[in-house]
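One chain of protein is taken out of this complex; the other chains stay put.
Chains here go by letter, A, B and C, matching the order in which they are written, and residues are numbered from 1 within each.
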């Protein structure tokens, strides 16, 4: 079992004819993902990576029944791509693009609020349900099918966590990055709700970082609603306040948003804490043993 | 019983210090309505018609617990008044104002779509639950407590219908006008849903008119969902196409929107039709007898 | 509110939409001079508030200034009749003299409000009525609903552009043109913004060959530049007079029973009832919320000024409007003017007793009706009677 995507997911790639789009579409197809369509304005009628390309999302959906869209469109045009996918009724959109202006994402956020489209990202590594479907840039070979859900704001730290789990023989149900921007689609809480409901997930690992209050909201949800065990690591204990650590959302302003605060919130909610990023595997192993 | 408003409704009047606002607030209070607050920017701290006046809706709600707002604000400022009421969390807003620009109502419509505020009107006579609460300009003395719901696009034709019912001893549960503009808040369908659920309503009279497709949508709803008997009159059989008959929404464009089409839709849905506006009372009487 | 084609094109141009070079003229001499300045063949387009001008002879071609002057002298001062004008036609007081454009393709592009949302429609079948296309070849129309909180987005443009099968070099100008039309629609409070035909020229440009802009009357208070474009000569004289007299909702019809009613719904129902009783309404008139008697007097002025009116029906159900004010107005009207036709009065609602008393004490001769049916019967039969007595 898995959440959000599985072997039946029919994937559309927006921006399939770009360099990154083409390269990673190929890797997704090689992994076994059912990529059914691509979309690049002006390239309609051609094929790319062996799939038909359309000029508009609505046409791609009509012709191929795509039900998930993966976006590799450059930042200045990425918000428009998300809006188009939602307007065309695509229920799940995964946006890899980094560097989308905040104002564009404010617009996207308010537009999606009244609609049925779920957005993962932007500025995220995508999602993988090991052995079933890989959408995005998560290295498929470090993943292993199993029963732990992993959700992260960061991409590479997600790979690190998956790698540590797999090396210890701990497989994953679904892993995904919610994105490192201050405004993203799905939140930790959305992810935790899905993992809580998924019969194929036994435990969840959350990778937080400095900035914002997503981790505190996750902790509140875990405390009041989660029955499954959760562990977490929060990156950025050593980051100085007021400086942006790469991710647009990773900045400590005022007293809120420090790693210390987030770790404290998780601890208070009964979440097992990995103090070091090197201990992720060990901590999850402990979590599963003590169930 | 009644729908939307009853003896417990706590009414705020936006624009209470205007001429129409003051005059009709007085009539509402005389009828027994619990008017608890008024709101006019700059008049905060004064009283009008015996109730305290506030500068902002949020303050009025906080101080008086108002849960319905009645709007008599002039057209250029009326959309802002609706938005303010919704922003302040007022669950029901009744807007009497006529002549609000369509663009303003497009904005209001999309804003309300994602919120919990219900809007009645604009360009409507308001709502009355006879014997309990009168909000707006419907003459209270023609109404009579009872078990027929009446809903209308027009104001004066609503009074006419109520009068014909009352003269025949047929009382009303709740009567209201949804408004004569092309963009209004609650629709006939919304009204019918409420009357269908209301244990105090036995039958419903619908007063439609030319323009738009609200009557056809009502007919579809009646056919598929209504268990209670419904009768209807549609005004404007003699109106020439392409000319606006007073109400901004009362204009026949193309083949749609004629009274004939609307009557046909109602008939096909099993709705009893009053062919003449003078026969409203008779038709409802028949409807109640044949139950 | 409607405006002329040349005014619409000026507005389109203000929003960056290309239109053919042209000049508006009011005399044959100006027509010749404009043609000379434009050089080459021109189209002379009669400026009236109606479509169907081509078939009605209102659009003519001229090759020389002399020819243009001759055509202008034929058109100017005439009334042009088309299938969209009243039977008597509309006066031609100005002509748009425009460089002739021979389009390679004729497209349609328009914006309206539907389901509380701006909708932009495009069609490859330009140059014909969009309702015709919608009725007979709906697959030829592609439309996008534009969430006003988003505004017009690039993806909207692409959906229309690929739907129109535009060549790639036209994609960017089409996107700009569509964006401009949407902004114009929003910022100027249009109720309709239509470019038909939108030409693709032989040299690969987009050009608005004809344009129609209608405006939301309720928004004119904040669109003063637009309001200034009103041309009353294109409107019904009685309707213009009604407006001037504060009667916002008056529509001239073909029958002979003048109606004064409060409320649009009741006014429509009154017309329906008159017809059911065998009569024909001379007008729709919603007198609105009367706060002073002057508007009632004006309504009488209006109806007695219409030679078609053979009887008057006053039907009032007071709510916001007060019956006593109406009654006083009737009395004042009877004092001020000769009312040469029978007047049937039916009153209900707010301050009814006071209204009845005023009418009774005045001694003004009116026929009282007890209810709606009674009122309709009495007004229809009053004509038969007055005709019988004539």
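The definition used in the following text is that a contact is a pair of C-beta atoms (placed from the backbone, for glycine too) under 8 Å apart; a residue touches a chain by one contact, two chains touch by 3 or more.
Fair warning: this is a prediction, and the values are worked out from it, not measured in the lab.
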**Request:** Can you work out which residue in B:9, B:25 or B:107 touches the chain that's missing from view?
**Result:** B:107
**Prompt:** Who touches the missing chain here, A:22, A:139 or A:171?
**Reply:** A:139
**Message:** Out of A:9, A:56, A:107 or A:201, which residue would touch the omitted chain in the full complex?
**Reply:** A:107
**Request:** May I ask which residue of C:148, C:197, C:319 or C:349 touches the chain that does not appear here?
**Result:** C:148
**Asked** Contacts of subunit C with the missing chain: which residues?
**Response** 147-150
**Prompt:** Given the full complex, what residues of subunit B touch the hidden partner chain?
**Reply:** 41-42, 44, 55-59, 77, 80-81, 83-84, 87, 107, 110-111
**Message:** Even though one chain is hidden, which residues of subunit A still touch it in the full complex?
**Reply:** 19-20, 24, 75-76, 99-103, 105-107, 109-111, 125, 137-139, 142, 152-160, 163, 180, 182-183, 207, 209-210, 233, 235-240, 243-248, 250, 254-255, 259, 275-278
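Going forward, only the chains that are shown with their structure count from here on.
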**Asked** For the protein chains shown, what form does their contact graph take: line, ring, star, complete or other?
**Response** complete
**Item:** Chain occupying the middle, per Cα centroid
**Value:** B
**Complete:** Per mean C-alpha coordinates, the chain lying farthest from subunit A is C
**Prompt:** Which integer distance in Å separates the CA centroid of subunit A from that of subunit C?
**Reply:** 55
**Message:** Centroid of subunit B to centroid of subunit C, CA atoms only: how many Å?
**Reply:** 28
**Item:** Where subunit C touches two or more other chains, by residue
**Value:** 147, 149
**Item:** Numbers and ranges of subunit A residues touching at least 2 other chains
**Value:** none
